[in-house]
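The following block contains the structure, expressed as structure tokens.
With one protein chain held back, the other chains of the complex are shown just where they sit.
By written order: A and B. Residues from 1 in each chain.
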Amino acid sequence: MLEVKNLQVGFEEAGKITWAVKNSSFSVSAGEILGIVGESGSGKSMTAMAIMGLWPADAIVRGQLYFQGRKIDFAQHKAWQELRGVMMGMVFQDPTSTLNPLYPVGQTVAEALCYHKKIPLEEAKRKALKLFTSLGILPAATRAQQYPHQLSGGLKQRVALAAAICCKPSLLIADEPTTALDVTVQAQILNLLTAYVREENSALLLISHDLGVIAQTADRVLVMCRGVIVEEAPVIKLFKHPLHPYTQLLMNSLPRLDRNVLHNIEKNGTAASSVGCVFAGRCQYCREFCLLEEPALKTITENRKVCCHFPLTKGRSS
Amino acid sequence: MRSNISLFTGLILIAFLVTLAILAPVIATHDPATTSAEKWLQPPSSEHFFGTDRLGRDIFSRVLYGARVSLSVGMLSTFVSLGIGTLLGLLASYYGGLVDVIIMRFADVVLVFPSMLLAITLVSIFEPALWLVILVIAGTGWPSIARLVRSEVLRLRQSDFVASARLLGAKNRRVVWRHLLPNAIGPVLVAATLCVPAAVMTEASLSYLGLGVQPPTPTWGNMLRDAQLYLRFAWWYAFFPGFFVFITVFAFHLTGEGLRQALGLSQTARRGWRAGS
Partner (left out) sequence: MKSALVRRFLQTVIVLFGVSVVTFLVMHAAPGHPLQANPELRLDPTAIERWLQLRQLDQPLIFQYLAWLSRVFRGDFGESLLYNRPVLELMGERLPSTLLLTLSAFALAMFLAVAVGIKIATQQNSWLDRLVCTISLAGISVPNFWLGMVLVLLFAYRFPILPAVGMRTPGDGSILDILQHMLLPLLVMVAGNFARYVRYVRSAVLDVMQQDYVKAARARGLGENEILYRHVLPNAAMPIITVAALSLPMLFTGAMVAEYVFAWPGLGRFIITSTMARDYPVIMTVNLYTASLVAIANFIADVLYLLIDPRLR
């Protein structure tokens, strides 16, 4: 469905390019939920923005993108405009800032319908109301008349979801969709996202720093660290048996009831060097070789990939 | 990158103009007041760089001395309005309630008067003089500073780092001096930098209208006033004093703009000035 090859996103500063995403390749198929985890600054959001064609004006983007078998040229913004909203939808982190404060929320959804489907406004409004009802924005008719500042965070995120899926895109990207919400609302939004994927057989790219969210929702997971995909695995296998030391570190930092010590992720490490493994400075298993040679993402078993010279074995995981 | 260029160019220009003003007696090629009947309205030459005026006085030297008036009016009136504005803005935000209402409504009242109109009205009551021009410009300039200081303090007071300072037991005075002022200083500094060109412009306009600093003191404004009558015959008479007003105002605008960008402040952040109105 979506195939990303050698994606690079960088920023030029004083003649030097700093890469936020380095040579990432992955794919998503229809009906699949692909989770991307990583700490802040690991390049997850930049990856999403590059796929949507919405990178910042000063960013440099390279690589190949195939969407439903069609190649998309990074230089042509026009191509994306036809895809966005219709074939690709996106839900952002903070629903408070992603809805235009001047319009009733119903109008935001109706506007997108009206624009893409070329239907009269009245019909678009009726469709928007139906969508509101199915997403639990109740009572739909009243809610549609209200402005963003009159709605709760959860309702606003439902509206944002409605606006993103109103044209039934076959790829949905959700960038930290639950981070700004209460825990009680988080599950509801995740359920709505999952339900959409199952009903429409579309693909979902779920970006989160929250392993809990990923574990609950995703089918397959990419772990990103400093712009590099360090591990790729089906969700159950990843949690049972992480192969990359960074994945292991992420999991150890989760609070658990059976342990009373929380592991910090040491972020200091050595300064970013251009050679060697991106995680080398913080890796407790780091050897001299890791500092010199950059590892490649290699396939370990069927649908498991890891980017490490010395992947963890069962005996070594803590 | 660009902000550094405007800041840099602006500061260089200001330094240059200030040097000209301070060293005016050294640089000037002629006495600015010496008249000469046979040398009136001469075009620029190697003897008189900017030509001579209707009384045969050297325009180059008069422009140099004019810089003294313009720059001192600009900077002194900015200091005064900065002082009054900061004080009243702090008082309004600190005490709130009735004090706030009275100060801010008074600022509103002053702000609805066109500043030039208020200035010429005040000048018409008293005798025009240098100190009066400075006070009048300051009198119309303080309300914007007061509004800015007030809204900055109110904004910062609600910020988390002030709350945490209070939680750590910081006293009021410490909060004001260590936390509020250092953070409010950026926008205020920008506003003050932009106050100077406005003052220079107002002084020049007042003098041009004959309501500012009076002859024989040479100022750019009253030179332009004289020049208007001879516009048809002596372009240099009007050109040079006006050009120096332009360069001075431009230099301060560049600096203010550069500062604003360097400090990461948006131009429309000035919306805050209306906050609570």
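What we mean here is this: a contact is a pair of C-beta atoms (placed from the backbone, for glycine too) under 8 Å apart; a residue touches a chain by one contact, two chains touch by 3 or more.
Note that the structure is predicted; figures quoted are calculated from it, not measured.
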item	value
Touch with the omitted chain, as defined above, among A:Arg84, A:His209 or A:Arg304	A:Arg84
Among A:Trp19, A:Phe67 or A:Phe92, residue touching the chain not depicted	A:Phe92
Given A:Lys5, A:Arg62, A:His116 or A:Arg304, the one touching the chain that is not displayed	A:His116
Touch with the omitted chain, as defined above, among B:Ser61, B:Ser205 or B:Thr219	B:Ser205
Touching residues on subunit B - with respect to the absent chain	105-106, 108-118, 120-126, 197, 201, 204-205, 208-211, 224, 227-228, 231-232, 235, 238-239, 242-243, 245-246, 249-250, 253-254, 257, 266-268, 271, 273-274, 277
Hidden partner chain, residues of subunit A it touches	52, 54, 57, 81-86, 88-90, 92, 94, 97-102, 111-112, 115-116, 147, 149, 160, 163-164, 167
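By definition in this document, only the chains that are shown with their structure count from here on.
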item	value
Distance between the centres, which are taken as Cα means, of subunit B and subunit A, whole angstrom	52
